[in-house]
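Left out: one protein chain. Kept in place: all the others.
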Amino acid sequence: MSRAPDTPEATDSRAGAIGRPTVRTEAWRFVTGAGAYVDDLPAHRLLHAAFLRSPVAHGSIVKLDLAPALQMEGVVAAYDGEALAAHCQPVRGLLAHLPDMQVARQWPLARGRVRWVGEPVAIVIAESRALAEDAAQAIAFEWTDLPPLVDAGAALQPDAPLLHEELDSNLMFSATVATANVEQAFAQAASVVELALRSERVTPMALEPRGILAQWDASQNRLTVHMGTQVPWMMQAVFANVLGIGQDQVRVVATDTGGSFGSKIHCYGDESAVAVAARLVGRPIRYVVDRLEAFVSDVHARGHEATVRAAVDADGRLTAFAVDDLCGAGAFSIYPRGSVNESRHVLGLTGACYQATEYRARIRVALQTKAIYGQYRGVGHPLACLFTEAAVDAAARRLGMDPLAFRRRNLLPDDAYPHRAPSGARFERLSLCACLDELARLMDYDRLRADQRERAADHARGAHQGVYRGIGLAVFVENSNHSSSNYGRGGAPIASRDGAMVRLTQGGGIQCAVGLTDSGQGVTTAMAQIAADAVGASIADVRVLMGDTEHTPVSGGNWGSRGTGISGEALWQAGIALRAQLVEAASALHACSPDALELVEGAFLRRDDQACVCTLQALAEAIYFRPERFPRGFQPEPAAQRHYAQTEYDGIYTNGASASWVEVDTRTGFIKVLGHWIVDDCGTVINPLLLDEQLRGAAVQGIGQALFEGCLYGDQGELRNATLADYLVPMAAEMPDIHVGHVTTPTATSALGAKGGAEAGVTGALASVVNAINDALAPLDAQVLELPVTPERVLRAIGAIRSPAS
Amino acid sequence: MSPREHLADALRQRCGLTGTHLGCEHGVCGACTVRVDGAAIRGCLMLAVQADGRQVRTIEGAGDDPVMQALQHAFVERNALQCGYCTGGFLLTAAELLELDPDPSREAIREYLSGNLCRCTGYQAIVDAVELAARRLRGQSGTDVALP
Partner (left out) sequence: MKPAPFAYVRAESFEHALDVLAEHGDDALVLAGGQSLVPMLNLRLVQPAVVLDINALHALSTIDTHAEGGLRLGALVRHREIAIHPVIATRAPLLRAAAPWIAHPAVRHRGTLGGSLALGDPAAEWPACAVALDATIRLASRARGERCVAASAFFQGLYQSDRRADELLVGCEFPRASDDSVFFFRELARRHGDYASVGLAVSARGRPGAWQDLRLVFFGVGDTPVSATACSAALIAGDAFADAQTRLEAELEPRADLWFSAPAKRHLAVQLLRDAWRDLGNPIGGT
């Protein structure tokens, strides 16, 4: 699969910076401790905030007396929900184009009722964080208990108490899809497998907690917010809406951001409260959530229970899939993206990689007294993949077929595009079979199977007792380069058209500005590579500005694997335009035809003899300091700006395949991941050095959810493991080396051809780890379909213990 | 200085050394790692008043040491960092490891770094970078990606 030839410039640039494993020069800031995260920024007359948060899952506020806090040392102000409400607007995380979605209004601080453990109830502003915490602790807060809604299914029962009186039930959203002949397909199937899967909620857990520095300039009536965020332009609209002011009265600057993964793209009540308070007190306020607060206030994700069915005909061909999915999404729908997108991707993508033509799906999203759901890397795709691939493995096992061969028989062939899945999802161009083949080669599938057989023989001889090995495969799709079909249509203030500006500086360098942010992905370097090739400059001469609504073009920001594909394309087009403008200027300066010159690595070369007529630096000097050298009347234009939105598909799907090789010790239930492989197709690869480790990092997050992570709630709705000691994230010692391969199918919807790569690593990881474990347990006729797959669950599955565990 | 200030806060707020990061403040993540009298420790688990009379080395001041320099180069070359929030802690811990063991296995590297949390990378680039730095410090050439 190769991309269509582009303009001559584009073809030339393939030998340039794009595609090279370029190191990030900005990384030097981080290895020397010179990063500047929001908590590192200096500010004069700075105040600090702390919050009183609800200690109960559901209650009516009886008494909230701030007086004891206001009397304490160093306290400047304190507000509860009622006091703040006079100065702000509520938000609603509603996607207006979705029928049957109902969402309650949410204020920055609770009013009247608290609905989850961790909900912000009051804010204290003081001269130091410690003093603010002292005062928050002194607030007199009393409530009467209301029944917690812990279980999503119970929350949907007709007799369940209503979480929001303004709504008619606790059902936030539901949707169904069914093809005409789906029941017939299941009825006529040679074999039907049915699995009940369940995954615990997890949380993105970016290492840098969320933070904000808000300042109100009364002389200009403007709010300036510095924050670790993926979406400065969206946050501009969010703060404007919360404060009830114009968007252009808000400036948002994205600082260095210590990881995000979807956690820093939302409107959080605590951050809103800080912005409102900054206006009220007239001094800058900084607030960084601490780790305990992060666990109960950051978005949670991926907790679902689902029944999945797959039908297979007598020839071993998958004919139908069905999924019935229930998700408890917490106390509100998160603003502005809404808390239903995970489930919608489950509906859109379960079974979608396969040739099965019949499909039925139902999704339900329940309100409950838990932390609010939001987007976490891969938004629903990892679950759709898990549900599908677990069922595919079960079907292969039922048929006695090798899971690799079974997939090869049933996957969508690589020449079947564009394709519309039974759910309605549209794929531009995928390479599922090529990725699976590459995966099998990379992991040496046959050797691992042979190793597994040897193990089985060893068991028969009495060796390696209790230790079983298994292989798990998963193929997946992952959406990227989104159109406006969801957020734009739904009324969420999230741009889908990104701008890029490129200009020649007076020193002869190339300065670019895009509205993205860099929370570690290396977008800065990727953008520099794109600009260097598009303009014809050396990458060392390119500088990239990002993440400031005052100085960079509008952008939807970094999420959904869109940054490189969308802003990158805008930058590519801007760079191509600038290149033409600069060649024109140079030709005017040197009295030749523009066709006679080309710009290569910062030098203008005559096409006929490759002689250098001038450099970017010389051109810049002439443009800015010596206008008289140009022909009379000629005004060179040393800057270009372009915008790009992907409008042909809802999103451009990427695809890939992953595999895990695990060892299960059935004596203890402990699991060791021996190896993990990913083959990804994200179209044009800008920088394999950055992409590969990003894929690995995503895979580790997926392995983490498969084996370790989970937000464990007690029956009163309390989060029982809200510390980093108890919420288990994967660390170096437990992780394997992860091998990465690529297949390249550029998208034809852009000249650059890049799709997203940020999420693919996680999308297949859950499924491949779970499939590997169940492959290992197959000789024991046992399986675990609950995530995380803990030793306890393994021991129960194999019958080593019998207790009903919590 | 208030006795309740931990060392990491004091370094950040009183000395302006913001390269020491706070990821959890309960001793799990390792982002606040600093070296006190040579030992890599958790900056959030030592009161600032306890550092009276001790030599404290943070990531900002660590770069004059050849082991650290080798690690910094290797981390950049191998892209052993993404958001950078954990990086100082990893570097300081890795430097201590290489001082104790100039030729650690990958497994030993993973084990020694197992008290430092990175949420971005897959840890593999970090292990690669420590291996590369160790090889260079032992006078063997590592396969390099050229620096710009």
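Read from first to last, the chains carry the letters A and B; within each, the first residue is number 1.
Heads up, the rule we're going with is that contacts are C-beta pairs under 8 Å (C-beta built on N, C-alpha and C of every residue); 3 or more make two chains touch, one makes a residue touch a chain.
Predicted model, so just to flag it, every value in this text is computed and none were measured.
Considering the whole complex, the residue from B:40, B:56 or B:126 that touches the absent chain is B:40. In the complete complex, the hidden chain is touched by one of A:451, A:737 or A:792, namely A:792.
Set against the missing chain, the residues A:291, A:362 or A:579 yield one that touches it, A:291. Contacts to the hidden chain, counted on chain A, fall at residues 129-130, 133-134, 137, 290-293, 465, 667-670, 708, 712, 720-721, 723, 725-726, 728, 730-731, 733-734, 790-792, 795, 800-803, 805-806.
Along chain B, the points of touch with the absent chain fall at residues 2-4, 6, 9, 25-27, 30, 33, 39-42, 44-47, 49-50, 93, 96-97, 111-112, 114-116.
Everything below uses one rule, namely that only the chains that are shown with their structure count from here on.
Spacing of chain A relative to chain B, judged by their CA centroids, is 28 angstrom. Remark: chain A residues 21-25, 27-37, 39-40, 130, 205-209, 256-259, 261, 288, 290-291, 519-522, 539-540, 689-690, 693-701, 723-725, 729, 731-735, 737-738, 761 touch chain B in the complex. Considering their complex, residues 2, 4-5, 12, 17-26, 28-29, 31, 58-60, 63, 71-72, 75-77, 79-88, 91, 106, 109-111, 113-127, 145, 147-148 of chain B touch chain A.
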